[in-house]
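Let me give you the structure first, and then I'll get to my questions.
With one protein chain removed, the remaining protein chains of the complex are shown where they sit.
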Amino acid sequence: MIWRLAFATMLVLAAADKRSGYQDASPETRAMQDDDASNPGFLWVQQGETLWAERTGNAGRSCADCHASIRGVAARYPVFDARLGRPITLAQRIQQCRVERQGAGPLAPDSDALLGLTAYVGLQSRGMPIQVSIDGPARPFYEAGKALFETRQGQFNLSCAQCHDGLAGQRLAGSVIPQGHPNGYPEYRLEWQGMGSLERRIRNCMIGVRAEPFAADSPELADLELYLGWRANGLDVETPAVRP
Amino acid sequence: MVRVLISVPKRVKRGEAFDVKLLISHPMESGQRRDAMGEAIPRDIINSFVCTYNDDEVLRADLFPAIAANPFLSFAVTAEQSGTLTMTFIDDHGVVQTETASVTVE
Partner (left out) sequence: MMRRRFLVLTGSGLIVPLAPMHPARATPVQVAALIAELVGDATLRDERVKLDLPVMVENGNSVGMTVSVDAALGDVRSIDVFAEGNPLPHVLRVRFGPRAGAPRIATRIRLATSQTVTAVAKLADGSCWRDRVDLLVTLAACID
């Protein structure tokens, strides 16, 4: 156990050792991500781009009517929302805008429309380093997320940290265990045969260790995403990434 | 209507082969899977694809359930004059969808 903790600490300290899941993917999967014309994630980006410009809701406003440029925005999420008094993910911000500013109904979680909008916004930060802030009021939520990451859970009694800090780079069956950085979401996952969110990925991990997954949009997931974002600081945004 | 992304070069040289790439948002449900209740999920795939340039055929393909979800196709085309690439595909419900892309020959 001690060596695992030591290894985990080393990983967190040495930013240069941060590895995007891209580096652990096969050359074929990387090539699929590298070429926008063959990256299926762009089917969702295309949908998001259309929705971005579409006037909707009681306000009859489009996203583009208010937001001229969203370059770099996705690289900072999750952010602390002062009014809510807690961190909010990019998808939650998009939902908030829809409901409060556009007067439209929220999109279904993990729907193609929400994934598309999030991917479109994410793409505007592609190539920019993740810069998630845990300063000031965000700090306790970061601590909560970190604690969740390090808490053993489920029938297998495993924490996120045991695999993604302690055993990253080693193999689980035929696959390399990645460090688990959220730098490409929403991402096109070959396993899903489609696009999916970080929340979906985390829920799958929890099912994998036989734990009860956190509910969609639960505070736990936002805290965990805040911790994961901070942990990935400095890695380039790859949205829409392609992963096995 | 499914979403489609077609990539062609902006300009091509007369008579010289150029590559076309196509992505289609479609689950390509193979008919081999069962849902959480154990019920067979019916087959629903794009089974036929034809690409023409102006009025001449480029290629036609029969697609089977082994084609991956969100199908990707890439192939080479030659053009003697500027014109329109037309891609038509048909799904298991008989729905026909046609997408086009223009090509400028210099």
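All chains are identified by letter, namely A and B, in their written order; residue positions are counted from 1 within each chain.
The working rule: a contact is a pair of C-beta atoms (placed from the backbone, for glycine too) under 8 Å apart; a residue touches a chain by one contact, two chains touch by 3 or more.
Note that the coordinates shown come from a computational prediction; the quantities given were computed from them, not determined experimentally.
The chain we do not see here touches A, B in the full complex. The missing chain, though absent from the display, is touched by one residue of A:A59, A:A113 or A:V209; that residue is A:V209.
Interface residues of subunit B with the unshown chain, by the touch rule above, are 16-19, 30, 32, 34-36, 52-54, 56-69, 71-79. By the touch criterion stated above, the residues of subunit A touching the omitted chain are 25-29, 31-32, 156, 158, 162, 167, 171-175, 177, 190-193, 204-205, 207-210, 244.
The rule we apply is simple: only the chains that are shown with their structure count from here on.
Across the complex, subunit B meets subunit A through its residues 3, 5, 7, 21, 23-25, 27, 68-70, 72, 74.
The residues of subunit A lying in touch with subunit B in their complex are 35-38, 40, 42-44, 46-47, 193-194.
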